[in-house]
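Notes follow once the structure below has been shown.
Every protein chain except one is present and positioned as in the full complex.
Residue numbering begins at 1 within each chain, and the chains themselves are lettered A, B, C and D in the order written.
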Amino acid sequence: MSPAVWFGEVGASLLAMDWTPAIASKLAPTVFPTGQTESAFAERLPLLLRDAVTGSLPEPWRWLANSLIAIVAIIVIFASLFALLTLAERKILGRVQNRPGPNRTGWGGILQPLADGIKMLTKEDIVPAAADRLLHFLAPVVLLALSIVTFAVIPYGRHLVPVELDAAVLYFFAAGAATELAIFMAGWASRNKYSLLAAMRALAQLISYELPLLLAFVPVVMLAGSLATTGIVAAQGGWLGGVLPHWHVLTPPGFAGFVIFMIAALAESNRSPFDLPEAESELIAGHLTEYSGFKYALFFMAEYLGMCALSGMAVTLFLGGWHAPLAALEFIPSYVWFAVKLLALLLGFIWIRATFPRLRIDQLTRLAWKFLVPLALINLLTGGFWVLTTHWTGGMLVVRWAIALVLVVGPFLALGRQFQARYAPRTYRYA
Amino acid sequence: MLGTGLLKGLAVTAKNFVGSFHDPKRYTTVEYPEQPTKLPENYRNFPFLVFDGEQPIDGLRCVACKICEAECPPQCIYIIPDRDEKGRPTKKPKVFDLDVSVCMSCQICVEVCPFDAIKMDQHFEIATADRFNGLLLHREDLAKSDAYYHSIHPTEAAQVDEILAEAKRKAEAKAKPAAPAAPAAVKPPEPPAPAV
Amino acid sequence: MSTFALGTIIALILGSAAVALCLRRLIRSVLLFVISWAGIAAFYLWAGAEFLAFAQVLVYIGAVSMVTLFAVLLTRRHDQPDLVIEPPARSRAAAGVTIGACVAAVLIPAILATEFPAASATAPTFSVRQLGLDLMEQHGVVLLVVGLILTVALLGAVVLAASKEDAS
Amino acid sequence: MTTAFTPTPSGAHVRAVHDPFHGDLLEISMGPHHPSTHGVFRMMVTLDGENVVKLKPVFGYLHRNHEKLGENTSYLGSMPYTDRLDYFCSMTNNWAYALAVEKLAGQPVPERAEYLRVILAELTRLLNHTCLAGFLLQDTGASGTPLMYAFREREKILDLFEALSGSRMMCNYQRFGGCRIDATPAWLAAVRGIVDGYGAFLDEYEELITGNEILLARTQNVGVLSPALAVSAGITGPMLRAAGVDYDLRKVDGYGLYPRFDFRVPLGAHGDTYDRYMVRMLEMRESIGILRQALAAIPDGPIMDPKAKIRGFRPKPGEAYGRIEGPKGEIGFYLISDGTPNPYRYRVRPPSLINLTVLEDLCLGHTLADAVIILGSIDIVLGEVDR
Partner (left out) sequence: MTMLHVCLLFSGLLFCIGLAGALARSHAILVLLGIELMLNAANLNFIAFWRYGPPHASGSGPIFVLFAIAIAAAEAAVGLALVIAIYRHRQSVRLQEEARLKG
């Protein structure tokens, strides 16, 4: 095993472990909450499998083993999801562009990620002579570790919450906020002008988009009355007449929050159309210019894992977490629903990447500060209104929806008109 | 409304994504080694020398007149005319080398050849590990039969055959009254002086 | 286990802070500061104030470190080490360390000499919900004032840092 | 405050690299190995933050002595070399060179050949503008999708060229006094099919990207070229027309059979990158119209003037300048004959190079990302810039 991956995994598990024992007594008595024995066999299958392995151990060791299994399961599942995602992205991009995508390795290209991995592992690891070797090495490791740490608080299913924290959402974004530091380290340590520009861009971009990202989910926290991810998911349970789920995205403030959140998430995970730090047509590869081989692969992995984590959080906050969309479909295990929603969002990321050109850095920051932040602030107001009017019924329900919709759509149209006054399609004259 | 342009774009890419599964117009890849496409008849790659009959070297139409060598813009052709024991030209090339690493497939040698002896090939899989000798084609590599020429450029070859037959007929008509001692061998018209 | 964790955290914080202030390369000292801030967050976590820990990470690692790095990049001069060892600087450094040591010499005995009332047996519980209620009810006015100060500071920072175009 | 900085006389907004007020600026050498300099082009960019304060184009990495080669090769031998100037537009390069030689020698061209030349030139225009739209969007960061759509259509036109001339890009098709190979009815039918489908492609392409708000924000008011600067710098082609100057050699010179066709010349009003993109999109629609008319009217007949000489071509001493409206601008060849088989002087007027000269003026004050798309919207091919 290369030292980089060893360090990354050990670092990630250390981070995850060191935190849990210190606060374990208070926050998470067991890694997976147990007890709800009434749920279906399929629902409890992961827990049963785990207990079959660790059931015979004495208590403190059992707790440790359970934690380790949770960590290993998350890393393995999301690492293989990362591998499949790289393939899926290339296949989908290919199909969008009227071509097949990678199809020579394995059956229909299914082994392409393996081939990529072998290629990355066997490549020479080049460090520029003038680089800051320590930071150059640490940057991908820190980035990957931080993006793995964020997975700790996402509820993957009814009984699958690795760590239950009182302020889980805050934890998630605190861990995510530190990733920009790693990107900066990469850009700085490379001693390359393109990398340096990319580092500056990454800083500006991530600072700008942190704010709308945080503001966008506040209405959800208000609606759910909890900062814990489990509490937020629990608040979205139930259906209206067995058909209409109580997801936050189906309320006006929740919908606006979802859209703002997804735009900011695109920017936070450096995905097109906000992939400015690694804009290949301007900055070669940005902060990745001087990386090769396995360190490059680690960056790549961290980017995709970050995307998965943000999508998972979006599912938790807005799309009802692991709840089924219809009451009739509840027999399907909750983690399957979570996976379906997660994959749908990831597909959306890829679809957007296949379509849009890239923004410019000043437009990017302007979009955050002049468009998303005002909308998110107004959305706070909408969220407050929505929370205060939960008891309105009958005719007042229509009034409630009307006011909330006006609060959501009105500012959007007003700000959109401002944009259209500056940029609009033109008509042309002929000689 | 802001965002309609973005949504339209998304709709177009979605249409192409779905279309790539059922509409051949939206799936244009040809997987080359497994599905070779038919080359158009006019396709040209590198020149080759046409020979008549069975013997590749003896049957070459080339008379080593060196017009193509002079006209070739990148000067990739090198010819040494053959001579018999007495030092008279036999109107055959002793050496006909063509450096395909220099050749730019412009077809000017074909256009200037008065004997229809050099034509453009369609064989393009000529990659080699030897950069120098592997890409320097000699007269033995270049000689290909008239039948092969017919198979790759049927229309053009038919026209060439007509022209050659016409020339032969004229030459015979000219040769018959002139010299009964002259051999029956076709005597091609004298090549004009190569351009200086 | 718990004391061991505390010892590690303390060593991490003190070590990284001390080294950060001695380093020649500014970027490295800033990154070491980030480590010490992260250590302080870990301390909060260890003490049971998890909300504070996450706030510390968000504010210090997410924002202050970024702004600092920006400032470092924007004020960077080529071919100029960050720490110039010249006689005045050296005497200054010596004076600074001496003063720090003096303060420590006063503080440490004072702390050791003081008898504190007995600690509560169990850690105080303090949920996020409780924090929110306290903030909104008991400390509502303070919250408003802090918000005002933050806004003014933000505007002031923008005005200060906004580039004035070349007047010449 | 005292500064040693004095404005340079050449341009008001060109700043010295080490100006004491603004501190150190960042100098970046973009290229010759850069993904978006369209070949081996190099820009020495000086940045203040992300803003370009100075931009020095460096070219010549692809210089291959084209003009000197032309003086040492026969008139015919230069024809395949013209393919390699602007390798997207070999057909128009061929035509411009053939036109120059025909003027020099007073060589007439049969009507069918003239029609074929118009058809091929307009197909080349479609091909070039389609590719440009793809490249420009690739430069703005679209992940290949517009480029792949553009290349899908380009491939169809290249197949036509291959079927007619034998080569996709290095066509070497025109000759002095006509064309090399006659077009078959099947080929003309294939052209008709592609021309009929091209409008639908353009519609889809414009729906994909033209109304895209990101593209609007990226390209509008970026790299504005004023008509005065455009004219004094000798800019030609769509770039000049995007600046609002009505100058199209097809109308001005009326070479070939263009006076017979009915088409309009789209003009931009702002001269920015968006106008340069849109003018090309509109020109493509006009080209489709010209192609329809030409395909309907093409007569039968010879494609080569019977008096034309392939070999031993020696024009009388004299000089001639032949120019046509290439897709990128005025492509011209200037020839002096001294009666020998080789030209005495062989000179190319490359539209790419001359349009490139205003690059710094367009980029100053914009960001690095804008410099990339401005370069993309100028539409250069390094084979022609460096020759």
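What we mean here is this: contacts are C-beta pairs under 8 Å (C-beta built on N, C-alpha and C of every residue); 3 or more make two chains touch, one makes a residue touch a chain.
This structure is a prediction, so every number in the text was calculated from the model and none was measured.
Although one chain is not shown, part of subunit C still touches it, namely residues 6, 10, 13-14, 17-18, 20-21, 26, 29-30, 33, 36-37, 40, 43-44, 47-49, 51-52, 55-56, 59-60, 63-64, 67-68, 70-72, 74-75, 77, 82-84, 88-89, 92-97, 99-101, 103-104, 107-108, 111-112, 116-121, 123-124, 126, 130-131, 134-135, 139, 142, 146, 149-150, 153-154, 156-158, 160-161, 163-164.
We adopt the following convention: only the chains that are shown with their structure count from here on.
In this assembly, B is the chain whose CA centroid lies farthest from the centroid of subunit C.
By C-beta pair count, the most extensively touching chains are A-D. Here the CA centre of subunit C is 59 Å from the CA centre of subunit D. We define each chain's centre as the mean of its Cα atoms; on that basis subunit B and subunit C are separated by 78 Å.
Counting partner chains per residue, subunit D has residues 145, 149, 152, 208-216 touching two or more of them.
The set of subunit C residues that touch two or more partner chains is empty.
Contact residues on subunit A toward subunit C in their complex (touch as defined above): 18-19, 21-23, 26-27, 132, 135, 165-167, 170-171, 173-175, 177-178, 180-181, 184-185, 188, 196, 199-200, 203, 206-207, 210, 227. Contact residues on subunit A toward subunit B in their complex (touch as defined above): 92, 95-100, 351-352, 354-356, 412-413, 415-417, 419-420. The part of subunit C that touches subunit A in the complex is made up of residues 1-2, 5, 27-28, 31, 34, 38, 41-42, 45-46, 48, 50-51, 53-55, 57-58, 61-63, 65-67, 69-70, 73, 123, 125, 127-128.
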